[in-house]
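One structure is given below, represented as structure tokens, and several questions about it will come after.
Of the protein chains in this complex, one is absent; all others appear in place.
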Amino acid sequence: MKNNKLLPYLLVSPYLIHLMVFVAFPVLFSIFLTFNKWNIISPMEFIGFGNFLRVFQDVLFFKAIYNTLKFLIVHIPLQIIVALLLAEILNQKIKFRPFFRAAFFLPVVVSGVVVSMLWQQLYGFDTGILNRMLTTLGFGKVGWLVDPNMAMVSIAVMATWKNVGLYVILFLVGLQTVPPQYYEAADLEGANHWQKFWHITLPMINPTIFMVVILSTIGGFSLFIEPYIMTGGGPLNSTLSAVLYIYKQAFTNYHMGYSATLGFFFAFIILFVVIIQKRFIEKGES
Amino acid sequence: MKKLILYITLIIGSIAFIYPFYWMVTASLVPENEIESLTLLPQSISLNSYIQMFEKIPIGRAFFNSIFVATMVTGGVLVLCSMVGYALSRLRFVGRNLIFYIIIFTMTLPFQITLIPNYIIMVKLGWIDTFLALIVPYLINAFAIIMFRQVFQTIPQDLIDAARIDGCGELRIIFQILWPNIVPSLVTVGIITFMATWNDVLWPLIVIRDENLMTMPQLVTLFAVGGRAESQLGVKLASATILAFPIIIAYLFFQKYFIQSMASTGMKE
Partner (left out) sequence: MKNVLFKGCKSEFFLGLLVLSCSLLTYCNFSRENDDNSLLYWSANDAQEVEFARQVISAWNLEHPDEQIKLQPVPEGQSSEEIILAAVVGKTTPDIYANMWQGDVEFFAQAKVLVPFDTLEGFLEFIYQRCDSALIKEITSSDGHIYQIPWKINPIMMIYNKQVVEEIGGVPRTYSEYLEACKKYQKDNDGDGYVDQWFGYANVRPIWHELRFNFYLLYLAASDGASLVENNHAVFNNQHAIDVFRFFGELYTKNYFTQDMLSSGQDPFLTGKIATKFTGPWEIAHLEKFKPQGFDYAYAPVPVPDDHQGPVYTYGDPKNIVIFNTCKNPLLAWRFLKFLISDENDLLFLKLSGQIPPRKDLTINPLFVEVFKQNEKLAPFANQARYIRGVDNNEVIKEVFDIITQEYQSSVLYGVKSPEDALRDAAKAVDVLLLNM
């Protein structure tokens, strides 16, 4: 009988241990680190608010935040539009639906590393397929990854290509929950497809849209491997994402205290954005 | 016909999603100087890129590492998280709800805060350049716990009571009685965990420096970004193809499960 009292705690213990070691302690340690200067092999040096002051002077960090936001602003709407479009089409009476679904979903399972390397070549200025296509059609070449204004947009497009399959599936599920009676009723009133879509479909799948936005946002904030492989943060730091910058500060320059501080600031910004999104979309719902 | 337009859109879409992979595979199979002019069909086939790649980097070793790590993590997650999920859903104890809320809360915690300290913990424990660093931090997955808790809640209590009467210990209840009943959830969590672990790059880049322990995506990344490919494009693409290969094969066979798994994660939100 004593067994029974302890048992639940035993079962839950893996989680609690994990929580302490890999979540709670790191957060506390992170706070502690922000007040210190440390490069791992030398002893730690207490510097009070030194790191905070440095963050406020850090032009590159703000550029990294700006870049990440720019990425999201391009990526999320594009993703929603394309995913919705494809899902809507697939929702019609289409043959070979499994094939199309599988095709769209393929990039989702493949590693981001593969996708980045692949698209780095597709975007190549001289030899990439995209520019070769453009020149054969008579247009000029585009500096997909070498034009500072274009580079982040190119990465956002690629990220959409990679993830849209997942959201097509999610939207499909959402679309299929809309009761057909609504559409039938609208048909009786003589509504065309567009009106049906705007007034019935969209409101009904609002929860799905919300979920897509949140998932894409959180995913977008962790943007790292794509710029790391494709551009190294360039050109002119236009693709330097926040995580990439933190990584560089920690593992190229070994400023552990400073990068922990950056991590903190960045986490707050993420929470802030997510809260705003929640408010915004919930308002839209009502 | 409207239908025609829809089909054309879908077909163009499918090409857009498949062609780049096709290009990658063919480009890895042609001689280096042909890559520039490649569009659809290669002019000549050459295995040179692959041969060179195998000579330059221990890709086979990395493949083994990835399989090992992903399997261990997936196994661990399935076992440990179902234990926790079971306790949270079927057992009554003080703190049950508190733990649940903590789990939800920590799911929202951005990893950017814990990244650096976790690295330092690895350093202090001496786990840098060991498999422990790659496996242990991932053994508990909040998402998996939530999923298991949710699905265990749907199991009828009689089943568990009957097993208890039979004298089964709790662990046996979970693994021998309940697991067979929640196979779809097991598959879902299993696939997602395996895929996520396989594709994870940032963490291995941080904790593994020894080439013999690197995971496959990590090795390919460093190969692509570093100078060892000596700017040979074909070799880089060969490594990318090899990296994509296992997952694509698994995907082709288990497509249904992949798609269902990812879809159901959305439903739970």
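Per-chain numbering from 1; labels A and B assigned in written order.
Heads up, the rule we're going with is that a contact is a pair of C-beta atoms (placed from the backbone, for glycine too) under 8 Å apart; a residue touches a chain by one contact, two chains touch by 3 or more.
Please read all numbers here as calculations on a predicted model, not as lab measurements.
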In the full complex, which of B:L6, B:L109 or B:L222 touches the chain missing from this view?
B:L222
Pick from B:P42, B:G75 or B:P246: which residue touches the chain that isn't shown?
B:G75
Which listed residue (A:S13, A:N39 or A:N206) would be found touching the missing chain in the intact complex?
A:N39
Take the complete complex as the reference. Which residues in subunit A touch the chain that isn't displayed?
39-42, 50, 54, 57, 124-127, 135, 141, 146, 148, 232-237, 251-254
Touching residues of subunit B against the unshown chain: what are they?
32-33, 35-36, 72, 75-76, 79, 123, 126-132, 135-136, 166-169, 171-172, 174-176, 205, 209-212, 222, 226, 231-233
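Quick note on the criterion: only the chains that are shown with their structure count from here on.
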How many angstrom lie between the centres of subunit A and subunit B, each centre taken as the mean Cα position?
17
Would you tell me which residues of subunit A are touching subunit B in their complex?
5, 7-9, 11-12, 14-16, 18-19, 21-23, 25-27, 29-30, 33, 40, 85-86, 89-90, 92, 94, 98-114, 116-119, 121-122, 126-127, 129, 132, 161, 165-166, 169-170, 172-173, 208, 211, 214-215, 218, 221-222, 224-225, 228-229, 232, 242-243, 246-247, 250-251, 256, 259-260, 263-264, 266-267, 270-271, 274
Quick check: in the complex, which residue numbers of subunit B touch subunit A?
6-7, 9-10, 13-14, 16-18, 20-21, 23-24, 27, 35-36, 39, 80-81, 83-84, 86-88, 91-93, 96, 99, 102-103, 106, 108-121, 123, 137, 139-140, 145, 170, 195, 198-199, 201-202, 205-206, 217, 220-221, 224-225, 233, 236-237, 240-241, 243-244, 247-248, 251, 255, 258-259, 262-263, 266-267, 269
